[in-house]
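Left out: one protein chain. Kept in place: all the others.
For clarity, chains are labelled A and B in written order, and residue numbers in each chain start from 1.
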Amino acid sequence: MMTFVLVHGAWHTGDLMVAVAEHIASRGHVVHTPTAAGNRLGDSADTSLEEAIQSIVEFIESEALTDFVLVGHSYGGMLITGVADRMPAGTIRRLVYWSAFVPNDGECLNDLVPPFFLDLFDKMAESGGSVMMPFPIWREALTNDMTDERSTAAYAKLVPQPYRTFTDKISLSLPPAAFAVPKSYINFTEDTGMPHSMPWHPRLSEKLGLFRLVQASGSHEVCFSNPAAAAGAILMAAQ
Amino acid sequence: MMTFVLVHGAWHTGDLMVAVAEHIASRGHVVHTPTAAGNRLGDSADTSLEEAIQSIVEFIESEALTDFVLVGHSYGGMLITGVADRMPAGTIRRLVYWSAFVPNDGECLNDLVPPFFLDLFDKMAESGGSVMMPFPIWREALTNDMTDERSTAAYAKLVPQPYRTFTDKISLSLPPAAFAVPKSYINFTEDTGMPHSMPWHPRLSEKLGLFRLVQASGSHEVCFSNPAAAAGAILMAAQ
Partner (left out) sequence: MMTFVLVHGAWHTGDLMVAVAEHIASRGHVVHTPTAAGNRLGDSADTSLEEAIQSIVEFIESEALTDFVLVGHSYGGMLITGVADRMPAGTIRRLVYWSAFVPNDGECLNDLVPPFFLDLFDKMAESGGSVMMPFPIWREALTNDMTDERSTAAYAKLVPQPYRTFTDKISLSLPPAAFAVPKSYINFTEDTGMPHSMPWHPRLSEKLGLFRLVQASGSHEVCFSNPAAAAGAILMAAQ
């Protein structure tokens, strides 16, 4: 029996990780699905990256978790990297990056995405502190393994994302490659959330140094399209 | 119920798309498999790329098709790009590139292939207007998921390809990335029709701008080796 903490991606909440969590829990494990600061109802559109990281640290401390597998999906990779850097050594059993960003010290999420995303979101953020994923990109590039109906239904569950969580540069005492905690990277082979000319893996995964690769078929949003596959990949990554 | 038009690749005919079409039709859809000018019995070895494109436009007009999914396999990607540019807006529901070439204005197929293909075909074309795929390349690089018997039997069904369809530069009013029609790209992961150091995807697929990726296991010639898989990928790409 293992304990898992699943940290969602941008525009997502802990609720949207529940289907994946239930598949993991059905194998006898304990699974937590906190929602990071910035993505909770009523959170400020000006929430910072550090506030989001601290909210996960506080969740872990309030639950007094130890020896747990810390999983980050997409933007959640920024958060678990920060959490791992801030928690005492030995607290975390393994880090699992799931189609996730891997920052080094001083990098922000926007440093790791293609230029067209910056143009898109910079313009969008001018009208307020938060940004939204445009539906056409969601439909074609992120939910390419879903029907129109399921893609539209999933989109309706997304929340606005405070833009500072993309533009704030992370502060780390060590590069993730030097973290003592073991690391895994899950790559879904049809995930075009990043263009494949600038892919999740190996571009970002190899920033982890020595890591364990798990791959499976699916899009960026298997939390909706195939939660069983996501759970299976997480269990293989954690074993 | 949707309507599909499947446009074959070089050295192929509409007849060789029928096995795939039958799998799609068995799901309740209407499927057409025209043969492009240049690949029909008695066509001139000097048939031009524009004549091939126009022959598909004429087929669509003669059948009075609207709101259909236009699929192009391999060289068929040159044809569907030209057709989409020449047909009225709103006629085509979605373009599906299946292990297919994606040209911009002024590019020919030969601009998109590795140099050793040019040397091979340039020499071959000197003795007449058409070229043939050499059997050793067909066997090893294009039908790597087939037995010798099936590869040889499939090869016997191929037809000569007018070389101007490879060397004529296409004329487009817009780059495909700017087409209003939605686009999908199907990549078969063992397709070594293009060397993987110069691959179909993402090298050619990303010329589509925003597009939907579908991947499945198979060679360049799944129309022979696994027509059910080709049909499944086309249906997922069109959904």
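What we mean here is this: a contact is a pair of C-beta atoms (placed from the backbone, for glycine too) under 8 Å apart; a residue touches a chain by one contact, two chains touch by 3 or more.
Everything numeric in this text was worked out from a predicted model, so none of it was measured.
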- request: Write down which of B:18, B:137 or B:158 is the residue touching the left-out chain.
  value: B:137
- prompt: Which of these touches the unseen chain: A:29, A:139, A:201 or A:220?
  reply: A:201
Task: With the missing chain put back, which residues of chain A would touch it? List them for me.
output: 182, 189, 201-203, 205-206, 210-215, 236, 239
- prompt: Touching the missing chain, which residues of chain B?
  reply: 136-137, 139-141, 144-145, 147-148, 189-190, 192, 195-197, 217
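Here, only the chains that are shown with their structure count from here on.
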- request: Give the rotation angle, in degrees and rounded to the nearest 5, that superposes the C-alpha atoms of chain A onto those of its identical copy chain B.
  value: 120
- prompt: Between chain A and chain B, what's the gap in Å when you average each chain's C-alpha atoms?
  reply: 38
